[in-house]
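Excluded from the complex is one protein chain; the other protein chains are retained at their positions.
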Amino acid sequence: MDFDWMKIPYAFLTVFIVVNYGFLMTALIQKIGARVGRRYGIPIWQNYLDMIKNYGLRSSITHGAMFYLGPVFRLSGGVGLLLFVPSIYGSYMFSNLSFAGDLILALYFVFFGTLGMALGAAESGHPHAAIGITRGLSQVSMAELPFGLAVFSVALQYQTLSVTDIVAAQQGGMLTWTLFTNPLAVSAAMLSFLGSMMRPPFDVVIAPQEIPIGPPTEYHSSYLALMQTNRVIFPVAKIVIYMNLFFGGATSWPEFFLKVFLIYMWSAFVGVVFPRFRVEQSIRWFLVWAVPLGVLSIMVV
Amino acid sequence: MYQPFPPDRSQYPAKKADGTLDIDLTSGKYLKLWQGPNHPGITGNMSVELTVCGDEVVEGKTHVGYLHRGFEKLMERRTFIQCFPIVCRICVPEPDFNEYCYAAAVEELAGIQAPERAHWIRTLILEMGRINSYMMYLGGQAGSLGQGVIGQWTTYVRDLMLDRFEELTGARIYHMFILPGGVRDGLPDGFAGRMEETLREIESILKDVYDVMFCNAVFKARTVGMGVIDPAWLDEYGVTGPNARAAGVAKDMRKDHPYLVYPELAFEPVTGKDSDIYTRADVRRRDVLVSVDLIRQIMAKMPMDGPLMCAVPNVLHWKIPRGETYIRGECSRGEYGYYLVTDGSGYPRRVNVRGPSYTHAMALLERMIVNISISDVAALMVSLHTYPPEIER
Amino acid sequence: MKPELMKRMVKGPDGVEFEVEPLRDYFCEVPPTVMPAAYIKIVEDLFNWARAESIWILGFGTGCGAIEMRPLMTPRFDAYRYGVQWRPTPRQANLFIISGYLSTKTLKRAIRAYEQMQNPKYVIGLGSCTINGGMYWDSYNTIKRLDDYLPVDLYIAGCMPRPEALLAGFMDLKKIIRAGKGEGANQYAENFAWYKENQKRVIHDWDMPDYNW
Partner (left out) sequence: MTMRELYDRTKALFPLGELIEQRSGGNNDLVFVTVPAAHLRATILHLRDKEGFSHLVLLTAVDWLEEGQFQLTYLLNNRQQAYDLGLRVMISRDSATMESIHDVWPTAATYQRELREMFGIDFPGSPRIEEEFILEGWNDIPPYRRDFDTLKYAQEKFSERPGRKTHDPETHMRQQLYPDMSPTGK
């Protein structure tokens, strides 16, 4: 297989676009939340400033190599996810480094960051971090289960593991989207999406009140800035997968922006008015609602 | 040690001979966790020392004293009128009860009688303060479960109420308005109309809060059946106010020991049945509506002229004969009381403030916190509606 | 001193006994150092600008001033507009608002929280009681001058200051930071011995190392 080296700078271009779009969208979501609370909200460029500020802090404390690697793993999870999934269907520039079987790789990247984060935060030795990790891992593994089931269902449905092929199969009008051809899988995946976005009602992991922000308690300065960068990339990257698998992908940047925004809004709208579940409650919720949907979707296919 | 309700610790650490728990922290089975003082999930500047086993709390100890300023000592070396500006600082979110209780206690011991109109204005201020305090609570209760938007809405209407306070007294938080002998001023022009607008806004926000918070499935899942206060504990732990009313006991000092103009106002204490966090929140929400109604009644019935202050002796040489008294009022958390002892000099001999949080946050919380999940500690603590400054003063 | 902070022998899960001295083992005892600004002026200016526009407050209401913090973050005053927001952990915060009187018990916690914050960090003293004791000038349990114990960048007078005053204070703090004068952390490091001496004079129960982070 001959590899086209030109793809690498193009992939980085994608990352660049997505980072900026992610910053914009995060701010937009925060602004929407503020407007629901009758506030004006943050300036739209606030997140850039926060990030520069955090990179610009003079001191930082480390708790060992793994503590440092935590955010790095997390960031590489986000970037990797983005790099190996085609963001624009049919575009040579923005199909990134995708190849056959990349669905498995993408799934791997989805989990990769979380695990790295857990290891890194545990290194800090802070009890809040430890509690946050136990909550986080148990909830994430539960929340990702329906997603995994839905992905299998989709893979079975299209008889391929290549994201590009799945997107290709969905071209041809809205009704060919997985959303309509396999609604069970999509609903299972969307419920799982809620759980993995770390927004209420499933954000007890990073809850400020229940435990001060969980795993990232000890992260600060540049570590935090790395994590902030990831926090803007990762949701977009994840939404790209969702979009490709279930919503027909995107053939141009405007379509991409619109679809990502709408999918993001789904979690934001739910999140803004809901309180949080406890961990065992959210696990039960996923077991009762999302997992059966996922299983059902596989059986239907 | 005699314990009327031994906590259910069947699967938890064994007890030692002296009744304390046999917790071996080095065994790795237990973890000591401090919630507070620097913690968003704590009501103000206090802390709870939790011993957890897995995700469950085995033992909790409340630690207070972070806000101790020694008011009771400071007041002993201030004249009666010098005490007046500092009493309101004892309880920050609802300062007016300090002013009222202190003023009433001084009046009683000095044998002076505040005029009728002052009573009406005092009642009005107390009810306005109660709404403020409840609004803080509703926001805090939702916030402790991650529903930040409720806090935004309720703080918004609380700001409106603070505007009314500012009109009336000239200050947002510390009003220093109810002084021994009466009140400082009457209502400004057009106050009734603006008050009515504020009350309407409060009602409309409360309706939104009801829809978003009380009808929310997640909120119910977190709070229904959580943190139950057994009605039998009420006397043992000195539980008063909405915490007691949510347990089905209509303990309301406004009815039990009527003061000010409450005998002339028509209202019924709000009670609940289930005594869990949800019921306590609901009782408080309905109590706001009662207060709104009371303010409307007060505005309608209030005499618009008449004296605001009675004749008070020269406050610089004001000596009060020896005596002791206890004045109480129903604040938003429960029974607020001042125990004042005078000895014939120009200074109080002793002032003791009975804040309702004193019993709620200490003995009761330590009793209730056992066997709940760490994630519920914040919600439980907020649901008792405790304000640390009135515990340690 | 609490028993769990005493030097003691501990038996590990694998049966090996070892000595634990919590004060030395659990904390870093290295005193703070002066951190120089970035070498290139334009970089430092950029950072100062970002620091000024993104102020993260430590969510620690040390006194009654905390009651006006909530209106500050809600519709009427909405400090988010100015890049001000809360962080629940001292590690991520840049600004410590001492909201009112500090009892000696809280002072100890405030010092620990302050030392955990990252350089550069700023302190605002809120209310008259941080300036000269205010209402509690004769209290046996509250300190009178905050700047004896922590380097203060800005005082906001009043009892209690209104949210507008706080917003104005933030604006002034931004000017200070942008001018590169918000060097409280370095000041603390330079005069470390003096600050420690003052702190130890009022805190009786000093059961922590000199510098804990």
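Assorted remarks:
Order of writing sets the labels: A, B and C. Residues in every chain begin at 1.
In this text, a contact is a pair of C-beta atoms (placed from the backbone, for glycine too) under 8 Å apart; a residue touches a chain by one contact, two chains touch by 3 or more.
Since we're looking at a predicted model, the values are computed, not measured.
When the full complex is examined, the chain removed from view is found to touch B, C. In the complete assembly, the contact with the undisplayed chain comes from B:Tyr237, out of B:Tyr237, B:Tyr262, B:Tyr278 or B:Tyr387. Checked against the hidden chain, the listed residues B:Trp34, B:Phe267 or B:Tyr347 yield one contact partner: B:Tyr347. Mapped onto chain C, the interface with the missing chain covers residues 104-105, 108, 131-133, 137-145, 148, 198, 201-206.
The chain not displayed touches chain B at residues 1-4, 19, 61, 64-65, 68, 70, 72-74, 76-77, 79, 82, 108, 234-238, 251, 256-257, 316-317, 319, 323-326, 328, 335, 337, 339, 341, 345-347, 349-350, 352, 354, 358-359, 362-364, 367, 392.
Note that only the chains that are shown with their structure count from here on.
Viewed as a network of touching protein chains, the structure reduces to a complete graph with every chain in contact with every other.
Chain C has its Cα centroid 29 Å from the Cα centroid of chain B.
Taking the mean of the C-alpha atoms as each chain's centre, chain A and chain C sit 35 Å apart.
Multi-chain contact residues of chain C, defined as those touching 2 or more other chains: 59, 74-75, 88. Within chain B, the positions touching two or more other chains are listed as 39-40, 151-152, 156. Every residue of chain C that touches chain A in the complex is listed here, in rising order: 28, 35, 37-38, 46-47, 50-51, 53-54, 56, 59, 74-75, 78, 80-81, 83, 85, 88-89, 91-92, 94, 118-120, 185, 213.
Within the complex formed with chain C, the chain B residues making contact are 25-26, 28, 32, 37-40, 44-45, 65-70, 73-74, 77, 85-86, 89, 92-93, 136, 139, 151-152, 155-156, 158-159, 162, 172-174, 389. On the chain B side of its complex with chain A, the touching residues are 31, 33, 39-41, 55, 142-149, 151-153, 156, 212-213, 216, 218-219, 221-222, 373-378.
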